[in-house]
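Missing here: one protein chain of the complex. Every other protein chain is in place.
Let's look at subunit A:
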Amino acid sequence: MNFLNKLLLTNFLLLLVSFDSNSQSIEKLEAKGAIPSDLLELPSLTYQKELESISESDSRKVRKEKENFYFNSNFILFDYLTSGKVLFNDPVTNYLNEILTNLLKENHPELLNEIRLYAVKSPVPNAFTTNNGMIFFNIGLLEKLNNEAEIAFILAHEVIHYKNKHVIDGYLESKEIEKGSGDYKKLTVKDQFLTKAKYSRERELEADELGFDIFLNSDYNISDPQNVYDILLTADQITSKTEYDINSLSSSTFVLTDEYFPDEKDLKVFEVSENYEDKEATHPNIKKRKERILSKIENSNIPDQENLYIVGEEKFKQVKMLSHKELVRQYLLNHQYTEAIFKADEFGKLYRDIDSVASQKMFVKALYGLAINHEEMRIQSDLFSIDYQRLYKTLRNIETIDLGLLAISHLIDYEEKYGRDEEIRLLIEDILKNMVYNHTLIKNYITGKSKLIDSKVKLTVGRIHSTEYGEEILEDVKDYIAFMELSTKQKNELYKNNKYKVKNSLIINPFYAKLKGRNKKKLDFEASEDFLVSLSGYIDEAAEPLDFKATVIDVYNLDKNDLEKFNDQALINEWLNEKLNNEEWFGISPIYSEVQPLREKYNTDYFTWIGTLDFKGRMDSPSYGGIVLTALYSVPMSAILLVEKIRPHSKTFYFSITFDLKSGKIVNEDAVYLDLKCNEPLIKSKIHNTFFKLKYGK
């Protein structure tokens, strides 16, 4: 039984919607089953295999370029596959694979054994293919599609990219263009760019046409999928199938009045032309693409089918729902809060009967994110729907302080409706801390130093007070204010006396990269891989003498049955990326509640991220002045010093950051340059040092 058939079999066994005893909720989108070999095989091995495919008949130059391509693409692809974004054996991937099977089983059954298809947790509306037969389909695209036939239409296009080797051919052609060989002599840089774009457009048209041939031979309706082009035309826009009511931003006690809303005259309908200039684009414009397909339909003798679904409409709806929920989750993780609010509202309206709580929780989380990261709101053009523009401009119009009050008010509303929730309590407290940090008036009001305060603040603080844990929150905030008012010396003293003492920690995907090249911009993938494979062992050895419990999960050392570990590292990756996305305020993660079970599972409250860069650099000392002075005494000695200063020395950059998984705060960090060659003992020693500091609170 081949891999794909196994997937299909598994698919029947999977329930897309799970129910717990108290409330209905849609299950989380995560990888399932055995880890595919694509994610387990080390890139150096896949590279070696691909080298064998290079034909002897290719010229030496082409062989060299292909080697480069295979080398870089395999290592980059492995990073992507193990990033946690790529899903496997999950309902969405399974569904996509069923569609692919239907599409190819008659016409190209041989491709079914070669192509591997994965759904990707990315909000970007895109699908792409790799040279070695992997197709990645983003949930951001899936969520925009209207039916199964549209998915099949896109898959057929991607299949042609693989079948006709568009990726490697495109790479080789662009290298030819860059080098100005063959037909591309004496091109300016601009001409090179345009020539590459033209070549790419030709390949896209070919994939459209030949892909449509595959699609024609399927049993799907062939007229409807043209809508895919309309979707692509507005792919950058945030759209909704339901109407967004701006008044839903108001809470029970914080009603947004007209002053917050933008003037309707400022909201413009954005019209997109199909026949836009595509001279610099990698894809032809939509008009050309549509025309090609229409002429294919006209010339086709195949009778059109009615089928918009073959695998099944129900499955499509379920997959759309899962993708929609994940999309909002991804927006929250990316700090795209306006998008999150807009799509959470749509989710609530579309799936109210299935998951009544999710949209509300996503909405309050987005408001919380905006309240603490309001400055992050990116300036956007009027490219979007009127509803989205109205929401965006309203959120921009609300002052940060009011946004905080609005968010707290909604959080309390949520809890009054759905019951006590620890996560909500933390969000309220964090907003309040952020507010007292930024606004002296609120700080003075909380501590009782001043009673003069805006009535909205009074009302909100009063509401907090009236909650079950109101006293607790206000006491915590007062403690925080007391801490804020300490002098730096007192703070340092306090830090010194209250160091975290960490006896065990989760360590996910320790990082190592060997840099090469004068500007340290190139990665030596092979050397990095060798070291990474051994790194988990080094961590164990470094922890042992200290009796420190370091639980390492590392994608370089997993086997096909390590699904749980794989998903845990994917989750922590998402958590960490969101943390690093924060500019000033290390807030509560949008996936706080997903991460908390890991604390019990691994019996630790901490997560440590360790990394090393191995490179060559110049010595900072001796100074040039010192060398000149030395020359006064001894010219040969100064010559030796000069050579020492100029010649590249092996250096190591090491860092470690330890987070408290509960609070999300950093409890220990270390980043240091070492004027030493990176080798096993050095790294073990540094890691041991990190664990020592954690264990003894140094």
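Observations on the model:
The rule we apply is simple: a residue touches a chain if its C-beta (ideal position, glycine included) is under 8 Å from a C-beta of that chain, and two chains touch if they have at least 3 such contacts; residues count from 1.
Keep this in mind: contacts and distances are computed from a predicted model.
Between the listed names "Putative hydroxymethylpyrimidine transport system permease protein", "Septum site-determining protein MinD", "Outer membrane protein beta-barrel domain-containing protein" or "Sugar ABC transporter ATP-binding protein", the UniProt record for the complex's undisplayed chain reads "Outer membrane protein beta-barrel domain-containing protein".
Summary of contacts with the chain left out: across A:L42, A:L172, A:I627 or A:L676, the touching residue is A:L676.
Only one of the listed residues, A:L45, A:V124, A:L580 or A:V628, touches the absent chain: A:L580.
Touching residues on subunit A toward the chain that is not drawn are 511, 513, 541-542, 545-546, 573, 576-577, 580-581, 611, 613, 620-621, 651, 653, 655, 669-677, 679-682, 684-686, 688-689, 692-693, 698.
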